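This report concerns only the one structure given below.
A protein chain is absent from this complex, but the other protein chains hold their places.
Let's look at chain A:
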């Protein structure tokens, strides 16, 4: 058996560095790309210019509170500079806190206290508008409430603002549920993690398919005939190939999967669920692939056909087009027959 295992790995032994590189590619790619993608995703934001023409306590408060807004990158500028930046396309929009803002809010007049300069192509600046609008309205309503009662304005204003601490009054508790089972919250991976796992699966599968070429080479160069002649049987030869075929494909896939789970700090429950599912789906996929290859007489053309099948499985599942239920990738993400 060891002799056969060694025979099948002959080509890999000749170029060990290359073979190891191909085997570990999902692992290396994850280690290389994960930090780049993670940092990029975290720091991607809409650039917004903000101009303080009022230079009051209120405008400073607005600037301070909006600074921490999610997915928005506020930069303080002068009015002319901000307008130029929007025109040049280096800023999505500019918000000018107009002179007299504090006075107007204290008087209960909120009309046109902020000028919103946007380009004709702007799309995401509405989120900045909401963030600034919410802060202005918070101050305006505090002032309106303070004006409505016979107490000291500053004290009443501070009392109204105290309802925002430690958290705003109106809060929403969001939970994601599946329509199939709305009563239980099931932990799930982020969409891009699932996409990465599907890519690892594709790579492992294709690597396995290329390993099938060893059988074609053995037949072409007469090694298989010699084994058949001397050993009278080829069962152990094919069995050892199948073992290596599975190890090569699944090993490469699992290395990538492990690196992703480690870097993304995925919970134990999810890791276990995905590992079990992935291994079952991968085992079935490799068995079917191997049987298809053997069943069609180990033809050379079968290798590109199987690669195209793997590619189709990935593409049609990811884009949710075609008959998704029949593809291993859809079983992997739980949409197909194994779901």
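By definition in this document, a contact is a pair of C-beta atoms (placed from the backbone, for glycine too) under 8 Å apart; a residue touches a chain by one contact, two chains touch by 3 or more; residues count from 1.
Heads up, the rule we're going with is that contacts and distances are computed from a predicted model.
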Going by UniProt, what is the name of the one chain that was not included in the view, given "Probable chemoreceptor glutamine deamidase CheD", "SUF system NifU family Fe-S cluster assembly protein", "L-lactate dehydrogenase complex protein LldG" or "ABC-2 type transporter transmembrane domain-containing protein"? "ABC-2 type transporter transmembrane domain-containing protein"
Out of A:21, A:283 or A:326, which is the one that touches the chain we can't see? A:21
Contacts from chain A to the absent chain lie at residues 15, 18, 21-22, 25, 29, 32-33, 36, 39-40, 43-47, 83, 86-90, 92, 110-121, 123-124, 126-127, 129-130, 133-134, 136-138, 140-142, 144-146, 148-151, 156, 159-161, 163-164, 167-180, 182, 188, 191, 210, 311, 315-316, 319-321
